[in-house]
Each structure stands twice: as structure tokens, then as C-alpha cells.
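Note that one protein chain of the assembly has been removed; the remaining protein chains are unaltered in position.
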Amino acid sequence: MRLICPHCGERDRREFTYQGAAEILDRPSREVGNDDWADYLHLRENPAGETKDMWYHDPCGAWIVVHRDTVTHAVHSGELASEVRK
Amino acid sequence: MRYSGFKVFTEGLTGNKGWKPVWRDPKPKSEYDIVLIGGGGHGLSTAYYLAKNHGLTNIAVLEKGYIGGGNVGRNTTIVRANYSLPGNSEFYSHSLKLWENLESELNYNVMHSQRGLINLFHSDGQRDAFARRGNAMINQGDDAILLDREGVRQHLPYLDFDNIRFPVYGGLLHPRGGTARHDAVAWGYARGADKRGVDLIQNCEVTGIDIEGGQVRGVRTSRGVIRAKKVAMVAAGRSGQVAAMAGMRLPIESHILQAFVTEGLKPVIHHVVSFGMGHFYISQSDKGGLVFGGDLDFYSSYAQRGNLPMKEHVMEAAMTLMPMIGKARVLRSWGGIMDMSPDGSPIIDKTHIDGLFVNCGWNYGGFKAVPASGWAYAHLIATGEPHETAKRYRLDRFRTGRGIMDEEGTGSQHNLH
Partner (left out) sequence: MRIAGKGLIDASKRVSFSFDGRRIEGAEGDTVASALLANDVRLVARSFKYHRPRGVLTAGSEEPNALVTTGSGAGAEPNVRATMVEIHEGLEVKSQNRWPSLGFDVLSVNDLAAPFFGAGFYYKTFMWPGALWEKLYEPLIRRAAGLGALSGKNNADRYERAYAFCDLLVIGAGPAGLMAALTAARAGADVILADEDSRMGGRLLAESEEIDGKQGHVWVAEVLAELSGMENVRLMPRTTVTGAYDQGTYGALERVGLHKAAGGHLPRECFWRIVARRSILAAGALERPIAFPDNDRPGIMNAGAVRAYLNRWGVAAGKRVAVYGNNDGAHKTARDLMAAGVEVVAVIDSRIDASVALDAPVITGGRVIGTKGRLGLEEITVASASGERQIKADCLAMSGGWNPTVHLACHMNGQPVWDEAIQSFTPKPGMIPGMEAAGAANGVFSTAGCLADGARAGEAAAADLGKKAAKTKMPKASDGAYALEPLWVVEGKGRQWLDFQNDVTVKDVRLAAKENYRSVEHMKRYTTQGMAPDQGKNSNVGALAVLADATGRGIPETGTTTYRPPFVPVSIAAMGAGAQGKGFAPQRFTTSHAASVERGAPMIEAGMWYRPSYFARPGESTWRQACDREVTMVREAVGICDVSTLGKIDVQGPDAAAFLDFVYTNTISTLPVGKVRYGLMLREDGHVMDDGTCARFGEGHFVITTTTAAAALVMRHLEFVAQGLRPDLDVQLVSVTEQWAQFGVVGPKSRDLLNDLLDAPISDETLPYMGHQAAQVMGVRGRLFRISFSGEHAYELAVPARYGEALYRVLVARAEMLGGGAYGMEALNVLRIEKGHITHAEIHGRTTAFDIGFDKMISREKDCIGQKMAAREGMVEESREQLVGLKPVGAVKQLTAGAHIFVEDAQAKRENDQGYVTSVCYSPTVQSFLGLGFLKNGRARYGERVRLVDHLRGVEAICEVVNPVFFDPEGGRLRG
């Protein structure tokens, strides 16, 4: 499997560390109630198909939101998490 | 039809003409008391125990493919009760007891082989953690023996004791641990459930769950609408998609776990060996194939196939631990879809919808859980109350923070197990 790092281009999966669905970026504020907070942290769409998830490119230190497919393993794009959040 | 050595003998003499179908192929009825979504190991054992323990037989098991086609037929067949934390301890202990009587229970040889499981450790800290686990096993009434390095050598003389990257300090031996023939477990439960009147309906995909006024009414399927008083989801690997039909999101991410088998070899590995530093575990099947596996590929996937990095990592672990294995050749590799829960422990619970139940989140541990999961889920569905051995497998533990069961200690949030 090969993924896309916006800094480094297409690289082997061995260079990356995975961290699950990009839903994790939508961190609620501390004013949000505990149940909603727990749901944010634990419940997942977990799609069979298109998904966006978090990958850390170990050599360059970039956190990347990768758009890919969980059924075909097609990889469409990679965006810097810091850009996605802006 | 009752199976026995005598029956095999008499059939052999008469040309094997008298064997009967192991299960029927019923057409789905328009209504059942209980519909189980998923004809894998857990669904089939649930159906079996609903019929056997609770006398409920107006039941359909709906399977979108073939019976036993999910993870029950694509795992490394390990059966053990060596958990550390309350909640898991009593559940897997119960499961192992059911395993130990499964052949006679089902009149089907699932080849449960208690050849002993050894978990290796490689530091003083790991030894202490395994000691804690082994003591928990004994406190639960199960068995465990702490082996030192020489003790491991007695059992596993073929490990590299001299040059290995992470030296073997010792191992935790679980003598009652072992393996079973995975397909046979599914088939044995299927046959038993069918015999008791449960309808096993293959090639029947559930496409919707009907809910009215907070109460489940039935399911829509590729073979028509089926009404039901109770609907139980038990579709590991597709838990999220099934739950979505009921408008639910689950604390599950689906991951790929690969497994491997070599060509047939004369007996050489007599135990189940687990090498935590390399996420590697191995046993030898009765046919002679070395059956082994490793860690998740570590990306969410429904592809039931994996990639080279983890394959190679598994082979690397094999080579550092037991370099005598080098000339064995991998014949086949495959992948299963793991329902990964945040804390690595499963869920057997009601949902907020009346009559709708959920059984999911078995992580890597689903195979050995098949008997007890069916037992407990049947109890919950039939009585509305959690079974004694599974009452900690609650869906709300992530909201309350109470009773989180993180055996690995890597965290109770996703992608840490």
C-alpha cells in the first residue's frame, strides 16, 4: 500500500503510522457535556467505502488526512491536517 | 442423524450412501419471534442456545453469504481463557468450559485440542505483568504456570535462546489453552440449531431494520420482508453497517488482521506459542500446516486482504523467535475484518430500541468466545437480562468510564490496540 504525503509525495505504507478516522479532528470544547464528548471519542461512522483518516508520516512529521476507500484500498488524496483545520 | 465411529464404519461398508444433509435450506417465513442478523460463529451459537437453553425455536438466522463465512472461518483457531481483567476473566473462563464439552454437546468433532498455550515474556516488567495475569487466571479457577527460561526451553527447545533480539525470560503456560477446527465449530452449531428447528437462511442479505415507535418490527432482506418481535445484530465485520440500518453509530472501527498457513509438515510445533514482542503466534494444525498470525495491518479496511509490510513483519518475528522455521513455506494468507472496540473488549447489550440487541466488538478474540457469546447473547435476548458472565460487556461503559476493560493497557480509544 502506498499513501500520499503532501510534502514527500507517494510513499510506502511502512513510513506511516495510522490513527483512525479524521472525525477525531472535530474535538468539542470543554463546555460540551460528557456524553457528547464520549460519543465524539468513541462512536464512528466506520464506512465501508470512502473514508478520511489520519496518518502520520514518520520521516517528515506531518499529520495527514488521507482520502481513501476501505473496500478497494484506493488512495485518492492526502492533505495536511493543519491545512484541513484552517 | 447421530454421528459416531460406528456410523462412519457402517456407512463405509455400505458405500457412504446413507449420509443426510447437515442442515435444511428453508425458505424464509414472513414472521419469526427472533431474527438473528449474521450466520457466523456467534450467530449460530446464539441460535443454538436460544433453542437449547430457552426452548425458543421460531428463529431465523439470516446470512448474506454462506454459513460460517466470516471470521469463524478465517482465524488462527486459538482457544484460551487467559484474561486478566474482571469481566473478561469470567466470560472466557465460561467459554473454555463450554469448549471442553463441545464435541459431545454438538455430536460434531470440532477437534478442540488442549495442547497448551505459552505466552513468552522478555523482561522483568513483562514477567510481572504476566504473573498478574496468571494469578488472575487461577483466581478465576483456570490454570496457569509461570515458566522460567529453562522451563520454556523444556517445552520449546527450538526457540533461539542464544542470539534472539529480545531474549526469552520465561513464559506463562496455560495448559488448557489450545486450538480447534474453526469451520467445524460453525457447522456443528449450525447443525445443532437446524435440528432444533431454527431456520438457517443463506444468501439472504438484510437491507433494512424496521422500527416503529422505538420498537423493532422486523427486517427487510434481499429475499423479502421478515417481521420479528426481536432482532439481534451479530455481524462482526459489518457491525457498523448493520447498526446504521437502525440509525445507530457504534464504538467500532473495522480493521484487517492477516493470518497465514504453511505447506503441510511433519509435527514440529506442539503448543500454541505467542511472542508478544513480535505480535506473533503460531500453532500447527492436525494436517501439518503451521498456522500463524500477527498484528493488525493498522488501517481501517473491509477488504479481507492485507498488504506486504505486516506480512513481512510477521515472518521477521518468526525468524527471530524460531529460526528453524525458515524453510517452511507460506502457502496461503488471508485477512479477516476485526470489529475493533476502543478498549479491546466486546459488547453484548440491549440498544435504546426495544427488541433490538447488539453483539459486536470482538477485536481479535472472537473465535474462542463463540460458545460463551452465544450462551450469553441467547440469555439476554430470551430474558432481557444480561448473563452473569457478560454483564460488564455494556455499550455505555465508554460514556460512564466505568468498567472499561483494556487488557493491553494501550488505551480505551480507537487505534491503540
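Brief remarks on what is shown
Each chain gets a letter, A and B, in the order it is written, and its residues are counted from 1.
One rule holds in what follows: contacts are C-beta pairs under 8 Å (C-beta built on N, C-alpha and C of every residue); 3 or more make two chains touch, one makes a residue touch a chain.
In this text, all values refer to a predicted model and were calculated from it rather than measured experimentally.
Within the set B:197, B:214 or B:401, the residue that contacts the chain not displayed is B:401. Touching residues on subunit B toward the chain that is not drawn are 3-5, 7-9, 12-13, 15-16, 19-25, 65-69, 73, 86, 89-90, 100-101, 103-104, 107-109, 111-115, 122-123, 125, 127-136, 138-141, 144-146, 158, 160, 163-167, 181, 183-184, 187-188, 202, 262-268, 277-278, 284, 286-288, 303-305, 307-308, 311-312, 314-320, 323-334, 342, 397, 399-404, 406, 408-413. Of the residues in subunit A, those that touch the hidden partner chain are 1-2, 10, 12, 17, 19, 24-25, 27-30, 32, 34, 37-38, 41, 54, 56, 61-63, 72-75, 80-82, 85-86.
Please note the rule applied: only the chains that are shown with their structure count from here on.
Taking the mean of the C-alpha atoms as each chain's centre, subunit A and subunit B sit 29 Å apart.
Touching subunit B in their complex are the following residues of subunit A: 1, 12-14, 17-21, 24, 34-35, 38-39, 41-48, 51, 53, 70-73.
Of all residues in subunit B, only 238, 240-241, 249-254, 298-303, 307, 309, 342, 398-399, 401, 413-415 touch subunit A in the complex they form.
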